[in-house]
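One protein chain omitted, others in place.
== chain A ==
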Amino acid sequence: MSIDWITVAAQIANFLVLIWLLKRFLYRPILDGIDAREAEIKARMQQAAEAEAAAKTTEASYRTQIAELQSAQSDVSERLRQEAEIERDTLLAEAHARIDQERKSWQTHLTEEGQKYSIKLHRAGAGALLSLTRKALMDLADDTLEGRMAHHLIGQIKPMVSDIKQASGPATEAVFTSHATLPEAAQTALSAELQAAFPGVTPAFRTDPDQAPGLVLRMGGAQVAWTVDSYLDGLDAVIQDHLSAGGDLKAQSNEA
């Protein structure tokens, strides 16, 4: 075992050279690569952290927006609900008003129709009454209805002469108005009676189709009349009673 000092020196030189070579070709490239990779990883981690922070900020922003939108949606829904309630109330009020209006209109129409029907019935009843009365008088008493009306009016005038004179004032004409033309005999009888009760008053005979069947004397402000209206009013009352009784019976039968 011996030491060759030349070899020792050579080995020291070799070792120093090897240190330099490995430093140049091994340690620095490897450590620089590791440092670069660590720096890159650190940079990426930093980017990831920043991206995460940005994402959290964005998420918070979106959550705030969603909350605001939900709040706004709730407000809009509440406003729409209130508007809908107001609109519904308005429409209901309008509908009720329209229904009331239609009901009133319908009732007015019914009333008018009832009145028209009543008038029609009134006239029909008057015609029938006159026709029956005229036929009964002709069959039973061999007399005319107009003759009897003149006779009845004369009978009314006689006890009221002073009252008629007072009410008529200075009248010079007495007008007899009838639904149809009076027969000659009736006109003569009426003229004679008028001359007897009211001398100087001229009789005049007129017809009025709109007037109820009967005979009316107008002299100045005085008026004496006999028409079938009073009879027809009684007839209407009887008919209404029968109609009411028929309606009640019909209602009872429907309920049964």
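One rule holds in what follows: a residue touches a chain if its C-beta (ideal position, glycine included) is under 8 Å from a C-beta of that chain, and two chains touch if they have at least 3 such contacts; residues count from 1.
The rule is simple: contacts and distances are computed from a predicted model.
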The complex's invisible chain, by UniProt name, from "ATP synthase subunit a", "Paraquat-inducible protein A", "Dipeptide/oligopeptide/nickel ABC transporter ATP-binding protein" or "Non-heme iron oxygenase ferredoxin subunit": "ATP synthase subunit a"
Residue, one of A:L31, A:A60, A:V76 or A:A237, that touches the chain absent here: A:L31
Touching the absent chain when the full complex is considered, from A:E40, A:E112, A:D143 or A:D163: A:E40
Residue numbers in chain A that touch the chain omitted from display: 1-5, 7-12, 14-19, 21-23, 25-27, 29-31, 33-34, 36-37, 40
